[in-house]
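Okay, here's the structure, questions in a sec.
Part of the complex only, each chain left as placed.
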Amino acid sequence: MELREHAIDAARERELDARAVDRLVFFSDAVIAIIITLMVLEVRLPVLPEHVGEAEVLRAILALWPKYLAVVLSYLVIGLFWTLHHRRFNWVRRVDATLVWLNLLYLLAIACVPFATSLTAEHPGRTSTIVYAGVLGLATMISALLWRHVGRRPEIMASATASREMHLATLMSVASAGVFVVSIGVAFSSSNLAQYFWVLVFFANRAARYAYDWRHAGDRAAPDA
Amino acid sequence: MELREHAIDAARERELDARAVDRLVFFSDAVIAIIITLMVLEVRLPVLPEHVGEAEVLRAILALWPKYLAVVLSYLVIGLFWTLHHRRFNWVRRVDATLVWLNLLYLLAIACVPFATSLTAEHPGRTSTIVYAGVLGLATMISALLWRHVGRRPEIMASATASREMHLATLMSVASAGVFVVSIGVAFSSSNLAQYFWVLVFFANRAARYAYDWRHAGDRAAPDA
């Protein structure tokens, strides 16, 4: 009797664990959906006189191009953050308070991307470049702390291979954060150069993944979504 | 032992696949819900003097009618896109990186509809007609790429009959994209004519579906939601 009750409790706890993970992921998805969508919806034509000519309208639309470019790039950046967040959360089986709060701070950093984007589009230059790099640097640093936290706690991971994946995620986040932090220094000599410098994030991540794959070549394949 | 572990891994992978599809659909639903709702909430009365008469208020409300019309039409257009997106995602069993990114680009295109709608309502004419046709043309083109991608990968489809459905979805998307692209040319002679031209999208889609149904008349019925 005592034993059976324990089994029921254990089953109920597993179910609550799974629901807690689902809800955290759902909440994160909702926040990112709002951020990404509002950033695009923000792109608006300035108020023009009512019966303005076609040429004026066309000029006003074309004048928005730095805004379009910045928004599309930030959309892709947040999209990338979202896919990584998703894929990695597949390895999480349970959430604890630290994970919830690191995730909330991560979402707070992502929620600052539209501010940095609009700053970059409206006032291109050193200040906006540093703010943009700072926001992404912060987001990737929190990401590193988050996956390091998960990777060190077997009780919240989905399987034995997860700790390696979490190790990789931490490495990739640290690599990205490093690029953004260094680019802040670069921005002091040239903000254009700092922006080109960000392309290194892709290579830093690729490098981390290849190094990881090469090291664990003999191991089983990891789920990927 | 080895075998059983494989079976558990396979079951876990199937579950992860199903969750990944659900999340992609959920994320898309959230983004489209935000777009559709904010577009309606945007319709606002201009600021009037505080103790203005009833006649003034009525006139201000009625002056918004081109805005209402444009928003209601765009609401129905996005609603149609949403139902098609939903119904077709029933055929997807697994997501890969290409599908995730094509879907993000699709949502980006849909997120531009409110911009085009507001432009059309405020500055009717050739430019706004071309922008509207361009946005819908882009959305349907990305849609075509998306379903073509799915239709060519048996490993991400839910069943054997799915490849035909995906083929149909691709055809319908291409047909719609074609109408929008041609209407851009039409807009150079008359923007009114171009807007009437869009009605052809309905017929092009119907035609594609009838042709498809006629061709596969002997096959089993397909789920539909």
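Worth a mention:
A and B are the chain letters, set down in written order, and residue numbers restart from 1 in every chain.
Everything below uses one rule, namely that a contact is a pair of C-beta atoms (placed from the backbone, for glycine too) under 8 Å apart; a residue touches a chain by one contact, two chains touch by 3 or more.
This is a predicted model, so every value here is computed, not measured.
A single sequence accounts for all chains of the complex, and while 2 copies are shown, the assembly in the file contains 4.
Heads up, the rule we're going with is that only the chains that are shown with their structure count from here on.
When the CA atoms of chain A are superposed on those of chain B, the rotation angle is 90 degrees to the nearest 5.
Taking the mean of the C-alpha atoms as each chain's centre, chain A and chain B sit 26 Å apart.
The part of chain A that touches chain B in the complex is made up of residues 25-26, 29-30, 32-34, 36-38, 40-41, 43-45, 48, 50, 52, 54, 57-58, 61, 72, 75-76, 79, 82-83, 86, 90, 159, 220, 223, 225. By the touch criterion given at the top, residues 9, 12-13, 16-17, 19-20, 23, 26-27, 30-31, 34-35, 38, 95, 97, 100-101, 104, 107-108, 111-112, 114-115, 118-119, 122-123, 125-128, 131 of chain B touch chain A in their complex.
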